[in-house]
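One protein chain is absent from this view; the other protein chains keep their places.
Take a look at chain A:
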Amino acid sequence: MSLEIVDSCVGCYACEPLCPNKAISAVMQPGEPLFFINPDKCTECLGDHDLPQCAEICPIEGAIVDEYGEALNPLGSLTGIPLHLLEQLRESECRQ
């Protein structure tokens, strides 16, 4: 049982200090998601908190998924932006 951070993570560090198991660390490898949850340490916060802390503070919809690949914060759940507008946004995102 472990959560996973996927590549939409923006690397904001908000989750890292909250993890009761110190399972979260920054990844410095290009091509990998910016943060990594060690599956051997992650308990999804069972016994420590009512809800997984990383997903509670994460500002990015879809960036944290469970073992079935389901997003804990699905699209539209954090910003309230309607889904069809989110689609349009993807095409015109600010590029570096």
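Of note:
Keep this in mind: contacts are C-beta pairs under 8 Å (C-beta built on N, C-alpha and C of every residue); 3 or more make two chains touch, one makes a residue touch a chain; residues count from 1.
The rule we apply is simple: contacts and distances are computed from a predicted model.
Of "Heme exporter protein C", "SoxAX cytochrome complex subunit A", "Putative ABC transport system permease protein" or "FeMo cofactor biosynthesis protein NifB", only "FeMo cofactor biosynthesis protein NifB" is the UniProt protein name of the chain excluded from the display.
For the options A:Ala14, A:Val27 or A:Val65, the residue in contact with the chain missing from this view is A:Ala14. Counting the whole complex, the residues of chain A in touch with the unshown chain are 10-14, 17-18, 49-51, 53, 56-57, 59-60, 78-81, 85-86, 88-89, 92-94, 96.
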